[in-house]
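Complex shown without one protein chain; remaining protein chains in place.
Labels A, B and C are assigned to the chains in the order they are written; within every chain, residues are numbered from 1.
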Amino acid sequence: MFDLKVIEAENAKLERDLDKDFDSLGERLDRRGVDIQALVAKAQSFGVAVPSWGTGTGGTRFARFPGGGEPANIFDKLDDCGVIHALTKAAPSVSLHIPWDKADPADLRAKADQHSLSFDAMNSNTFQDQADQMHSYKFGSLTHTDASTRAQAVEHNLECIEIGNKIGSKALTVWIGDGANFPGQTHMGRQFERYLSSMKEIYAGLPDDWRLFSEHKSYEPAFYSTVVQDWGTSLLTAQELGDKAMCLVDLGHHAPNVNIEMIVSRLIHAGKLGGFHFNDSKYGDDDLDSGTIDPYRLFLVWNELVDAEGTPGLDLAHMIDQSHNVTDPIESLMVSAMEIQRAFVQACLVDREALAGYQSDNDALMASATLRAAFRTEVDPILAKARQLSGGAISPVTAFRASGYRTGVTERRPQVNGAGGGIV
Amino acid sequence: MFDLKVIEAENAKLERDLDKDFDSLGERLDRRGVDIQALVAKAQSFGVAVPSWGTGTGGTRFARFPGGGEPANIFDKLDDCGVIHALTKAAPSVSLHIPWDKADPADLRAKADQHSLSFDAMNSNTFQDQADQMHSYKFGSLTHTDASTRAQAVEHNLECIEIGNKIGSKALTVWIGDGANFPGQTHMGRQFERYLSSMKEIYAGLPDDWRLFSEHKSYEPAFYSTVVQDWGTSLLTAQELGDKAMCLVDLGHHAPNVNIEMIVSRLIHAGKLGGFHFNDSKYGDDDLDSGTIDPYRLFLVWNELVDAEGTPGLDLAHMIDQSHNVTDPIESLMVSAMEIQRAFVQACLVDREALAGYQSDNDALMASATLRAAFRTEVDPILAKARQLSGGAISPVTAFRASGYRTGVTERRPQVNGAGGGIV
Amino acid sequence: MFDLKVIEAENAKLERDLDKDFDSLGERLDRRGVDIQALVAKAQSFGVAVPSWGTGTGGTRFARFPGGGEPANIFDKLDDCGVIHALTKAAPSVSLHIPWDKADPADLRAKADQHSLSFDAMNSNTFQDQADQMHSYKFGSLTHTDASTRAQAVEHNLECIEIGNKIGSKALTVWIGDGANFPGQTHMGRQFERYLSSMKEIYAGLPDDWRLFSEHKSYEPAFYSTVVQDWGTSLLTAQELGDKAMCLVDLGHHAPNVNIEMIVSRLIHAGKLGGFHFNDSKYGDDDLDSGTIDPYRLFLVWNELVDAEGTPGLDLAHMIDQSHNVTDPIESLMVSAMEIQRAFVQACLVDREALAGYQSDNDALMASATLRAAFRTEVDPILAKARQLSGGAISPVTAFRASGYRTGVTERRPQVNGAGGGIV
Partner (left out) sequence: MFDLKVIEAENAKLERDLDKDFDSLGERLDRRGVDIQALVAKAQSFGVAVPSWGTGTGGTRFARFPGGGEPANIFDKLDDCGVIHALTKAAPSVSLHIPWDKADPADLRAKADQHSLSFDAMNSNTFQDQADQMHSYKFGSLTHTDASTRAQAVEHNLECIEIGNKIGSKALTVWIGDGANFPGQTHMGRQFERYLSSMKEIYAGLPDDWRLFSEHKSYEPAFYSTVVQDWGTSLLTAQELGDKAMCLVDLGHHAPNVNIEMIVSRLIHAGKLGGFHFNDSKYGDDDLDSGTIDPYRLFLVWNELVDAEGTPGLDLAHMIDQSHNVTDPIESLMVSAMEIQRAFVQACLVDREALAGYQSDNDALMASATLRAAFRTEVDPILAKARQLSGGAISPVTAFRASGYRTGVTERRPQVNGAGGGIV
């Protein structure tokens, strides 16, 4: 569907300027003792997973405003993910959400192969009721007071593992909305024990080469208490489950003002950092596009990750988790993947030897300036060159718009009406 | 439908204990120089409006879990509101939301009369697209860059006034979700100017004895900027519109840690406080039941309101605005109305002469203790006696559960499926 | 110095009304199946430690405004603590802060005995430089990059243990301000490792029957990162140190909106809750008087504690930690001790059997109402009766003001000038 020739055509218009900028940046970096080719290689090695649901327009409890060409099923979603990767070469895998993405595993694999995509962590869903579901999750899933409801939720997670196993996934991410809207609604201690008990059943079903990611969130959809409310509870969970259980950090799942890069550092210390859900946030779990609200925070997180490279056992799973309410989801996912990649490359530019010296000397001003110098380096030519060398687009958004892909799918795919939102 | 005899039957079981507790409290208050009968009269005079939409189960962007007997239309909703008022005698009016509550005005009036209900402020809705709508509000309504979309949104508000005028409403509340999810998405200054321009058109259509309420909210559904983000912008709006424009305060629409009772005080100073949307909040616009998270804050707000009683021009419109996700909406609305009434009566108990003295002497400890003494007074017997005298239930929840009303409507009304939530 | 006869004289004026209110409350509680005498016994058993430094006027970085009769040394402070306990019978112990409270142990014990006081947890201080100090803590103490500075800070903590051991204390509380004001100023991972290493040295010096409390705080005095920033890091610390290491929770040391009672629950689950620093907070570590900003939150914390009573190994140390900037510190400490006691007694009133039933049935409305019913019970007569029976004052503030104690110490103790505040 997506015509790859558009990449070639669009790149041709930009190559000369790119080469000029690349050479000029190379010279400046050389003066700082940095080899630009090594950074290009770093950028080429980078990849972040795209969530299948991110290819559709998101919404709030108030409304959802679909765009044209909304994907109707997982195969449409994989097509869109294919475009994202073809243009950016930075999004080589897709993370599925069950039950929505359920399909024949062979078909899933075939479609993914067609786009050179692989499957990242599986995501279970017990925060919504499905039409054919016996027990409701209105009052909880893995932590419900009723044993049958918990069993149903455990069973769903085991099914996610089973599906994932058939398509090459190696991890299950568990995020639940369980909690309470009223003080007293639940016994917080016993509810957590039920959670651990359910999670142990899921963990028992995990293949040896899989990992289980526990994801915390401070609030929403529960508005008084949430069972896995912060990294402390996520850590307790991962500790009680065992070596294959790790913690996942989402940039928007914290209380206001929290220093997220410090949580990254603490989880690395504890040997329990499993990966990230990337997005940006101004107020809460806003699920905004990565790097659009506080790009320096994104850099500071990457600074911790790059600093920890080589830590034994550190093997991070990175995924985008955003809600695209007012943009074309494909465009947002492309730009987001590149912004995350940018922060990674900037973090690779930190002069760690100088930094360690300033830290040791308590020269706060120069230590801080050392980080900012890396952050401020205009790495666009590096990112563009990496894409070009990998067969992607120098300017993915320009190429995408030139391709007419959105118009095409808008014509082909069934129209979605504007209903939705939790308030009616 | 609702059998009023249940009230009598249930009250009979509780009257003796109530009288005993009432007398004992009366004696204790008498010692403090307070006349309990005057407080009963105060409690009887209290009323808060119920939002029509509050009678249905609410939800979040993740899911909505309907209960049994969900109201299918405005007449069902008015029936439910009738029960709330019959039992609590504290919720004598209903606030409609257009377009959902559109119906023949005569039918609306007839149904309301049947339940001794009146109509409070009208609420327009331009944060969702309706099926038959020409211009989408995806990128804004009253502030849209496109003039036709703005005109459509203005027109909708004028229609709300027209409907309200026919059913005895005297106010229009305007809350819009317009804003931006990205820095740069909108020009914040010009967007505000478009808002003011649209609001002036609406204001021009306001009957002389009506008021226009401007309601601010810090975020959601827009997650970077919101046009009317705080009381400062709401005040600017009300100032530019004119005397009939007032500001409405919702307890959950503020940034974290904000002192809301101080905003109340400032708006009273400015002559621009128009009323309230009551609920409770732990994180954001959680729309939790009033008085369940921070009851002292609710009291402190009422302390400002009672203190300001008699201020020339002060005429407040009070409404409940909550989302009942895990409770029976009728029960939550009854309890909430009574919790708001409780805070009002507690605030009436503040010894304002003593307080003024402590404030004048900078005796912070005793001033603070004076407020807490009023807050801690167990006013349940006063509230129960007021209900009893007005023909309501001593214990509304007990009576409601005894009535079998929910079972009845669950059988009669069509079942609603669990779909919903902005994420799919 | 403090004339105990004033208690008798003041109580005489209030006894009759107290008895009347006590009987009336007893009857109401009896109807709920609650034995008021048992609650009086509970209240009498309650005690919270007073921080020695709390008896002086506190301040901010902007200014400190001392009052009359500021204590000049630890013996003056113990005299003030003696008054607090004599009147309230709820503050039987004192927590010392070294180096300020250093004195001959025998003299300390003698003065404490004179007032029937004991010594609670010792508090070290490495967030300020002392005049005779070799290494500065400007860039950290237990986490400093310089080994000698760390050794000095460790040594100071060991000295605190030694002093405490001689006066009957059984715990050391460690709170440090170490952190950073700039991203990059410190390597967060290595800084934490230095912290653990220093703490292990302190832990090694702990007597067998002592405990080590780790106290977290989200920010201030460090404004970018703080080494022990939240309960997760505090937990990691306590886990790595060993069985005698526990976590301490201060109500004002959390990020905005955080559910503190849930942290209490999680630490109880982990077997690592050691105790509390009580105060109240609206914005941050405001150190306001307990129960004056959000009394329901204080109750919810106590609800968890009372619920957990009997948990094996649970042995909590409770201390007030407040800054009295605009009140008489003795009055604030008395009222605060009683407000904490109030929340404890209210929590004892929760009908836990009914609550468990509502929780099991997911009857959120009634579960929530059950907690509020306990919170709203006017337990003043219980608290007053407990004080009276223990020899304290029915109305401590009234008795204190009648005693003339403040005037006396203002005359006797040297005047303190108004200097202070970190900005000059």
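The definition used in the following text is that a contact is a pair of C-beta atoms (placed from the backbone, for glycine too) under 8 Å apart; a residue touches a chain by one contact, two chains touch by 3 or more.
Only a predicted model underlies this, so the values are computations on that prediction, with no experimental measurement involved.
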Seminar exercise, completed: The listed residue (B:S52, B:S95, B:S169 or B:T186) that touches the chain absent from the view is B:T186
Problem set entry | Full-complex contact with the absent chain, from C:P256, C:G271 or C:G357 | C:P256
Seminar exercise, completed: Across A:G168, A:P295 or A:G357, the one contacting the chain not displayed is A:P295
For this session: Sort through A:R150, A:K282, A:H318 or A:R387 and give me the one touching the missing partner chain.
Result: A:K282
Problem set entry | Hidden-chain contact residue, picked from the options B:L288, B:L371 or B:A393 | B:L371
Seminar exercise, completed: Across the whole complex, the chain not displayed is touched by chain B residues 138-139, 145, 180-189, 192-193, 218-219, 224-225, 229-233, 235-236, 254-259, 261-263, 265-266, 268-270, 296, 300, 303-304, 307-308, 355-356, 358-362, 364-365, 367-368, 370-371
Problem set entry | In chain C, positions touching the absent partner | 53, 56, 58-65, 100, 127-129, 131, 136-139, 177, 180-183, 185, 218-221, 223-224, 256, 281-284, 286-289, 292-293, 323, 325-327, 417-418, 420-424
Exercise. For chain A, which residues touch the unseen chain?
Worked result: 17, 20-21, 24, 27-28, 31, 256-257, 259, 282-283, 289, 291-297, 326-328, 331-332, 335, 362, 364-366, 368-369, 372, 375-378, 380, 397
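Here is the rule we use: only the chains that are shown with their structure count from here on.
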Exercise. Roughly how far is chain A from chain B, going centre to centre by Cα mean, in whole Å?
Worked result: 39
For this session: Note the residues in chain C that touch 2 or more other chains, in rising order.
Result: 256-257, 259, 296, 362, 364-365, 368
